[in-house]
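A protein chain is absent from this complex, but the other protein chains hold their places.
For chain A:
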Amino acid sequence: MLRLLATIRKEWLLLLRDRTGLTLLFVLPLILITVMAMIEDAPFRDYQELRFDILTVDNDHGRLGKYIREGLEYSEQFRVIDSVKGQLLTEQQARDLVNEGDYKICIIIPPGATGAIVSNANKIVNDILKRMSMPGVLPVSTRKDSLNVTIYFDPASKKAFKSAIHQALDNFLTQVETDLLLERIKQQLKRKDVQETDSMVIQLKAVGLKEQLTGPSQEIDVISNSVQHNVPAWSIFAMFFIVIPIGGNMIREREDGSLLRMKLIPGSYLAILTGKMLFFVGVCVVQFYLMMQVGIYLLPLLGLPKLMLGQSWLAAFVVAVGIGLASTSYGILVGTVFKTPNQALNFGAISIVILSAIGGIWIPLEIMPSHMQFIGHLSPLSWGLDAINDIYLRNVGVGHIWGHVGKLVFFAVALLCTAAVIEKRRLS
């Protein structure tokens, strides 16, 4: 126990005196997650959450244009713009502005669009009245060709964005057509000697949609957003970067002979190594909680959502320790395999970037191709992130994260055994 405690004290003193190391371990990761959460905020937001400027050229000047404008404004998804510099937009101007990338979308409502919708509604009502053996009296246009509301997109727009806008506008058109049709039906029914005081309400939505949570707790409604993904993801990334100081530490001890001195002292070197590991696992856990504080307190001040931690603090602690064990063991292996701190630094940094990229730190694994998802699930960083997501988003407790933590611990043990074999071979 004395060896273990003495080693923890020694590492603590060495870290306290290494201001650059302290900055690298505790300050840079905080900056990293703040920057990453802010940069990746926009891509993480649904299109429903964003508000777009939409150019509108209303050549109809009828109810459809009014309905579309009101509908778009009401949805709070769009800011309708129909004039630039005090001048009403023409179709050509709107097309040019979109083409030049100044605006993302433009819709052109053709002349006679309202008339066409009214005429169509009238025709339907007349048909219904005829089938009820009543005369259809509403005027119907004789026009045969169909009219289209035209949409222009910025050529750089992505397919998913176009699809979302198409869907939203299609919903508005359907709504306008339905409203006009219902209005015509109500007018005709009132005409048939119904008292004026009778407020007839036609409700179309008999069955609606309601979203419910699938997790065990129904109390917290957490959605995956930039903060919920980036704070845990980049925290795990930063925790794995402890490979570099540990690797350097191991190599320096070997180079300056202090490792030799430690091995010449009676007693197990395992106690010294355990002390070193415990210290660095502790550093990882402190890093983890500091970075969570950024998600809870700092990011909301910058206009980002607050990080929700789930309900099991014990589960999060167990996962943080698991990640710390895996990253510390990886550092010990790197420090054992490589001969110079430079080699360890380069290999350690590049390998963590690769493991993080395939492990879903940069972008969630769910949106990767299936073969990349398979490879990604082999990365220890993905095990940590899956466990944290289970705790934070699905509100699970300790009982549900043992699979992920077990993989992290197994990974740590496998790397330590490999390091022991390499060290033994080096001595012989």
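Heads up, the rule we're going with is that contacts are C-beta pairs under 8 Å (C-beta built on N, C-alpha and C of every residue); 3 or more make two chains touch, one makes a residue touch a chain; residues count from 1.
Note that in this section contacts and distances are computed from a predicted model.
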item	value
Chain left out of the displayed complex - its UniProt protein name, from "ABC-2 type transport system ATP-binding protein", "Chemotaxis protein CheC", "Glycosyltransferase 2-like domain-containing protein" or "Insulinase (Peptidase family M16)"	"ABC-2 type transport system ATP-binding protein"
Option from A:A156, A:L264, A:L301 or A:I367 whose C-beta touches the chain left out	A:L264
Touch list for chain A against the chain that is not drawn	2-3, 5-7, 9-10, 13-14, 17-18, 255-258, 260-267, 272, 425, 427-428
